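Every protein chain of the complex appears in place save one, which is left out.
Let's look at chain A:
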Amino acid sequence: MAKSFSSTLSVLFSLRTVPVLTLMVFLLPVLAGLFSTIFPAFGYLPAIGQVSFTTAAWTQLFAHPALPNALLTSVSSGIIATLLSLILSLTFVAAWQGTNSFKRARQLLAPILAIPHSALAIGLAFLIAPSGWITRTISPWATGWERPPDIAVIHDEWGLSLILGLMIKETPYLLLMIVAALDQSQAKQRLKLAKTLGYHPVSAWIKGVLPVIYKQIRLPIYAVLAFSLSVVDIALILGPTTPPTLSILVLRWFNDPDLSYRTIAAAGALLQLGVVVGVIFLWWATEKAVSRLTRRWLANGKRSFAETPVRIFSRISLNSIFVLFFGSLLVIVFWSFTRRWQYPDFLPSVWSIQSWDRNINNLLWSSSATLIIGLISSLIAVILVIACLENEKRRKKSAGTGALWLVYLPLMIPQVSFLFGVQVLTIKAGIDATWLAMIWGHLLFVLPYVFLSLTDPYRQHDDRYIKVALSMGVSPTRAFWRIRLPMLLRPLLFALAIGFAVSVAQYLPTLFIGGGRFSTLTTEAVNLSASGNRRIIAVYALLQALLPLLCFATALALPNVIFRNRRTLREH
């Protein structure tokens, strides 16, 4: 009996079953959560005594006065942010690939991506608000504003600051995805060829490279689109308030003390999903149309395409993004050490560490919760992903593109649409507001990114090293530990850092699954952002940005220390 049990266990946890296990770990909760949202949306919610199926929630939802505007700002800000980010990153790569400015921009990508978007959004708010740093820099000598102008820059009803906040994070992300796609698609040779045929850089890139790599960046674009359409934390910090975007509206309904709002909330969550699916479909249809309409244009032989304007435009706008990014970080640092910073002073007049000092207990607690959840969930994710990829290597069979869609699934389903369901499930399972549930909840979002970051380096690792080891009589297990893992240490640590950064950035999962008993730096920072106390907000936002940055710095530096005497594995 015991023996059969242990053999069942060994089958369950053998390398072969890991891919299935991994899929279950992160797909089951997503799908189950989605279903647990569908039932209440149609009136089935035993908790408030409703057990019959009705469409009342939908009628209420569509009759809600805030809905039309909320829908409009969600859709418009989501599409515009994605479109602008895409145009910006594409034109920058088209105009500058292979130059020094391109290399410099590339190096900035990792730290930018490491920083949680809510920290950036907070910094951006400090920067562009009527009393923000930008106004202080130019007032009153240039503007004549003796007091902050009375304009709603943050929370503007058009969602413009929301769009800007999204773009600061998404342009670098898309840039990174494009660069990764370029590395895999012989882009350099294609570009050279097009140039020898007399094509100028931008047209050579748009006609010769873009159509090839678009396939590879399609899923990341959809993920960005889904994120922008349904984002919660950035929208809370920068988005319009009366009415807010759809996702915020849904969140408010979920949090309403009046439980009868739960059914409208569930219906709204499904509507949010519908919006994402619909817009992605629209985007896909536009892709098809554009590719059809431009077919003749691609081959019309014209050698140049607005070369100089594209070069100037892309350079200026990308630099502005970088400036906004670093400005946001800097202003957070300043505010966190400010005692007194009156308008329109350029810098604080009295510095102090009192904001840190007074919140030290809460800061320590939130930081340790952030660290524990982030490190454990990314470690689990890395182990699962390595097991999947090693299984793939040993069975000499790699997963198809279908698997990639599955990996992207949790990134494309809006968080509000299934996290409520997940919350219900954790309550039913009796694990609500436990470390287990928290770590699992974060794992859902960490796993896809870890998978995406580790797959290429792992698949590209030269198997002949392993073959040599095997031919010397070394077991596959020993070859894995002694050869494969050490050789892949750098990408492994990098994946761990990415996973950690993703976990740190999570707002909604912590909120929903934590049941109010867990506070991370991100939930604290976002929840405080409405308070207006810039000094305290800044302290949380700075720590929130610092932890992932430190993690990345370690991941980059550690291999150089370990391999200080190994030239091949050191960074050049």
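One rule holds for everything that comes next: contacts are C-beta pairs under 8 Å (C-beta built on N, C-alpha and C of every residue); 3 or more make two chains touch, one makes a residue touch a chain; residues count from 1.
Criterion: contacts and distances are computed from a predicted model.
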Which of "Cyclodipeptide synthase", "ABC transporter ATP-binding protein", "Anti-sigma-M factor RsmA" or "Cytochrome b" matches, in UniProt, the chain that is not displayed: "ABC transporter ATP-binding protein"
Contact partner of the left-out chain, one of A:Ile383, A:Val468 or A:Leu550: A:Val468
Selected from A:Gln107, A:Thr196, A:Asn300 or A:Thr568 as touching the chain missing from the view: A:Thr568
Interface with the unshown chain - residue positions in chain A: 395-397, 462, 464-465, 467-476, 482-483, 486-487, 489, 563, 565-569
